[in-house]
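With one protein chain withheld, the remaining protein chains of the complex are depicted in position.
This part shows subunit A:
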Amino acid sequence: MAAGRPLGRIAKLGSSICRNQRLFLNRSPQRRGVASCVDPAHGLTEEQKEFQKVAFDFAANEMAPHMAEWDQKEMFPVETMRKAAQLGFGGIYVQPDVGGSGLSRLDTSVIFEALSTGCVSTTAYISIHNMCAWMIDTFGNTEQREKFCPQLCSMEKFASYCLTEPGSGSDAASLLTTAQLRGDHYILNGSKAFISGGGDTDVYVVMCRTGGKGAKGISCLVVEKGTPGLSFGKKEKKMGWNSQPTRAVIFEDCGVPVANRLGEEGQGFNIAMKGLNGGRINIASCSLGAAHASVQLARDHLLVRKQFGETLSNNQFFLKLAKRAHRWLRLPPGREAATGWGKPPERVSLSRPNLRHRSLNGVKKKAIFFSPKKNLHLFHFFILLSKI
């Protein structure tokens, strides 16, 4: 596969960086056996281990038991997310003076990775919510920060990020939603597509055209639900990730106060991209968390399932496969690549396909361990697999 070769190089680079870091920092490499699982706390500070522990516990107790139901019944788990917000997960990298937890990107990545072991889809939405809260926190003025951030951090209100349109996906700068200035309001016309949380959320961070063509003509507006002229399309039918609704967001002469503009006119694209730089890391972390949970489930199954008189973990074929899967699925380097060891997101160049690819490959190999039999673990596993 064409993507495979650069991927292989990244994998080698990742593992050699990891090896060098280990030598440099004097850590002994962990013994890796087939039956031992990758230690998710490897390389974290004590504080990060604590954050990870809370997130793991919350995921295991509050999310995992309901994950399948949320997916099957297409429920947006508002109460569970508000519980998460009480622990500080509503605005993880938002400043504390407006209700956030004030943590670093690496801390955030660790937390989302752990939360994803409970439910990837919900955690992915929580990460979008966090991204929006950060954008308002970072680029908003005092009034905007005080108006929106506290309620977002407590998840009293939920947020959505609106950039993609039916006619502009990858070419985001060519977006067509217009915002014409009339007095002290912008009048919005246009529509956004595939908006996570759309229709159920309260605060919409919308990129729209206030100026000429291209990125420099785009501004960022905060639109509140209930504003006349704001409506939503039908809930999209998805295969998986059903715990967050996805809808089109439609603007028909929708009047938004100029006071709701984040930053200056023409700054919107810049704000959008900066938001996504963090969002990219978050979503990669979600994939890593899902891969972690999948590996654990597969490993546990290997130790329990017997065929041909012995447990699958003793089977030669699976031993070979597992060793190869372990090489692909080096979770610590995956996390290192995802977070650049704490460098600001701007300096880390990574693409979502790359990282999710690596986790996917590891997971695909593990998937062979399951045979199609009625098994509760199996169902759980496939729900996880479908979410990557």
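One rule holds in what follows: a contact is a pair of C-beta atoms (placed from the backbone, for glycine too) under 8 Å apart; a residue touches a chain by one contact, two chains touch by 3 or more; residues count from 1.
Everything that follows uses one rule, which is that contacts and distances are computed from a predicted model.
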Response to the item:
From the options "Electron transfer flavoprotein subunit beta", "Translation factor Guf1, mitochondrial", "Calcium homeostasis modulator 1" or "Serine/threonine kinase 19", the chain left out of the display has the UniProt protein name "Electron transfer flavoprotein subunit beta"
Worksheet item: Among A:87, A:187 or A:215, which one is in touch with the chain left out?
Response: A:87
Fill in: Touching residues on subunit A - with respect to the absent chain
30-31, 35-37, 39, 41, 46-47, 49-51, 53-54, 57-58, 60, 86-89, 92, 96, 101-103, 300, 303
